[in-house]
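Of the protein chains in this complex, all but one are displayed in their positions.
Our next item is subunit A:
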Amino acid sequence: LSSGSEVSLSHSNMSESAKPHHPSPQGKGEKSHGGDFSYVGIDAILEQMRRKAMKQGFELNLMVVGQSGLGKSTLMNTLFKSKVSRNKSVQSNPEERIPKTVEIKSISHDIEEKGVRMKLTVIDTPGFGDQINNENCWQPIMKFINDQYEAYLQEEININRKKRIPDSRVHCCIYFIPPTGHCLRPLDVEFMRRLSKVVNIVPVIAKADTLTLEERDSFKQTIREELRANGIDVYPQKEFDEDAEDRMINDKIREMIPFAVVGSDQEYQVNGKRLLGRKTKWGTIEVENIAHCEFAYLRDLLIRTHMQNIKDITGSIHYETYRVRRLNESNGHLESLLGSLPVKRATVFW
């Protein structure tokens, strides 16, 4: 499944523009006036990296967690402007609709835009929070995330390992908070507290078209305070800000989370334009209008500006934490972990 859409991808550590410019050893035009004695051409590497990345394509693994009916599938479809969520047949009663335990369902799609290919995997968690007794409903999810780290670790310590290890690690977990307007529920706190330690969590207020602007602001403030009070570090985590510039940008985002989102896969005519929205008797909610809801901010964060950063943090921090823990655990059983490796290789590895 490949779909062309208007979303333009950009990478945070590469040039902002998505327009391809012709690679030339001479570099950019402005600098090469007259003698090129001062210009080496190192910046051309950016272009080379870019071409390689375009050839390779990108992988993104997003997990969505929240009670049934909060609009998770619709939001994913809206974010990527195509049907990327799992196909749900119309179930006729709660017994069929709500699984007894939390299931993990992954769906992958290859999407393409302006020559950039992405393998997007949406991991759904039906059954979360839907039972009467939801104790430990986060366990299957924790297990799944750790299993992906384990799979990656196993590949990594292999003797003959692949050039590009397939990355099934969960890069980001979007947690859907129901728009009650009061505060976080015990289930929300329990889940986020546990999972913010192993994966990037982006909390969003689901179906936010039921909150007026004041209710939304006070709800967000309450949520931020409660996250702080419970020591829950959601993405972007303060401790991973790289420099002052990063901190400035991320501080602005931290003032706004959780984003209050509304999703839709239907278009309506508004002021002569066709827009994604929800039509009610008292007005039409435009999904991409920032005066109506914060979907655009979420999309920018996840896709346009921070996508690479999210993957970096998953790889260099969450995964490394897991790896260190695992290697420390099996310290006494090094052989079992590394298999029968020659001593030389073992030294290099350590």
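For the reader, a short list of remarks on this structure follows.
The working rule: a contact is a pair of C-beta atoms (placed from the backbone, for glycine too) under 8 Å apart; a residue touches a chain by one contact, two chains touch by 3 or more; residues count from 1.
Just so it is clear, contacts and distances are computed from a predicted model.
Not every chain of the complex appears here, and the one that does not is recorded in UniProt as "Septin", selected from "Serine/threonine-protein phosphatase 2A 55 kDa regulatory subunit B", "Centromere protein O", "BZIP domain-containing protein" or "Septin". In the complete complex, the residue from A:133, A:160, A:271 or A:331 that touches the missing chain is A:133. Of the listed positions A:106, A:154 or A:210, the one in contact with the omitted chain in the full complex is A:210. Within the whole complex, the absent chain has one touching residue among A:41, A:181 or A:315, and that is A:181.
Contact between subunit A and the unshown chain involves residues 67-71, 91-94, 97-98, 130-135, 178-190, 206-207, 209-210, 212-213, 222, 226, 229-230, 278-286, 291-292.
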